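Removed: one protein chain of the complex. Kept in place: all other protein chains.
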């Protein structure tokens, strides 16, 4: 995943344009991906698909032609969706178009202006301080014109048509944790899910933030009743512990699975707030689809957020891997959470004669033994395996292993 | 309010008598007040209105006519409802009738004997210790005779007939925090409410403790079905933070409003106990009217409670003012808590084109933006503004401001 992240990091993504297409091309090299192009001007819910933005070059140069700010060095230097500009300006006139980081003199901030026509440059405070009064050549060689909004969709059918939606945003330029890390983890998740048996169907969406989920929701309203929940994956590579942010409803299956897995990993469980990434759109009251959020840091929570310091040094292969594994564990809970009935419910069955009990009595039952006793005690048709895991304080995986052993011993059966 | 408090502080109030009438006269100088006189002997619920008590003078004097304890110096010196006395007594015989403060040698305690005929003097331990053996002239020039129980009622009609009852007790003599402070705050609250638009009707009661609320309840049983809740206001001037004591039911609108406002002010939220002031009568099981209590210290909680040290130095103008403002805020929540419906509930509406969103993307949404997103997200017809304030952790006032902006933008409508 780190190598994949390194490959897509340099691309200049925005909410539309060729940077998104090139990124989706990399994803399509790893998993089957359907690319959708939605024309500018298409009405999507309360929004309109904007014109497509592309940029070739941008710089601020001194009178003698020296580039003092250069898009070629960092694609953060240009405010995303900046208008085309080619003019000579005094520093004084240019100044309102220059943005620096509020706290760190050596970091370039990341700024956008998608829905208000404008233009600007981002640079470090050190760069700004070095600019001398005088006239500069200011060039942004961009086009904002009718085109399309591009997103990618990977559908993995399961035994039944109930779908789980997994999304990540593909609209940020060279920012590693937010959100090259999410793109890498979701891509690899798709590859892993493709190789697993699936009870549910999975739909992986690689979409620009906000307008992407708005667009997908608008184009798929007929399908939404099948979506039982989902996850937004983002900021998966920094050094913070894992976080699970609940959906609006707060206690749905995906929330309980997310809280169980992330809670046991030592991570944070956060209540829903209508701020964050594309979960906001799924959790709007007219849809109310329970989509949670799997991250490490939240947006705005790490100092490097939305600056040039969110680079490939901020993320690591290990942390991408544990984020992927946690996501797979959450989906494993969803896939295997079932309700069973104890077939020998009056008193404990004699486990010893079935090889499920230690012979020589001693003080400590051990996790395996306890898990068996919990499953037997709680399997009256009204508690799922996750209920049992939560009540017992044991891991879902231990409870599931116990239920498998009891099924094999004929002591358990699926409840209607 | 402090000036008002200073004016009524010297009056010798009890549960009946001219001290109450003079106090109500001061209140009537500020707000419209109906004075009720209920004859002694009237049966009120399980109680009987007692005879009226008035006192002109009282003292203990030495053989040579020197007053060693003098009602003229402090009206706490006489046990309230003391019988008429005029006799010479040895110190030894007098002793069982003398009460001192259990802990502080320089404080005069406050004692009453409303329902058991008795008489007595309260004095400081220093005064008692200075008394020499010998014979004293003991005079209590009081009358306990058929008369009336007096209380005041200020009714402020609103758009609908649902009533909120606001009460304070007017039966304590020269004690500042308990409860000249409550009388001052309730009077000023009446003046403020009179000048505000009102959805609910308000009934302010200035009543003697226990027997006063018993009497009002007995005489207004036909009206009680309209009373949706209320507040007792007392001990509003001392240096303790604000307290809200819940009603018996515990989670009614007045409780939630009280807990929200007082909780956010850094004050205490206390569960109902059947001990305190007149909320006890409203919250009795046969009425079960949810009346909470807004105070600073509770009764019995501050060392100066029911002693001569509860004087005008114990209360301050600032603290009376913040108690008044908190009460107004609680009533503001009750007045404006409504349920709305998001008219663009599928996805977030595009706020930018309606001037409700910042143009240039940055990390921190700010309270105003968050409040708008919360109101949109939760307004599905099942959450009130107070529900949203509590879930979001924002102030009711912020949420209400957001709902006003969204109403104006046509994105919100009242739910049925």
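Every chain is named by a letter (A and B) in the order it is written, and numbering of its residues begins at 1.
We take it that a residue touches a chain if its C-beta (ideal position, glycine included) is under 8 Å from a C-beta of that chain, and two chains touch if they have at least 3 such contacts.
On a predicted model such as this, the values are computed, not experimentally measured, just so you know.
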Residue touching the undisplayed chain, where the options are A:146, A:303 or A:365: A:365
Of A:106, A:318 or A:380, the residue in touch with the unshown chain: A:380
Absent-chain contact - pick from B:69, B:140, B:180 or B:217: B:217
Candidates B:141, B:299, B:368 or B:387 - the one touching the absent chain: B:299
Touch residues of chain A, complete complex, unshown partner: 342, 344-350, 352-353, 359-365, 370, 373-374, 376-380, 392
Residue ranges of chain B at the interface with the undisplayed chain: 45-47, 79, 111-116, 118, 210, 213-214, 217-218, 248, 273-275, 280-281, 283-288, 299-300, 305-306
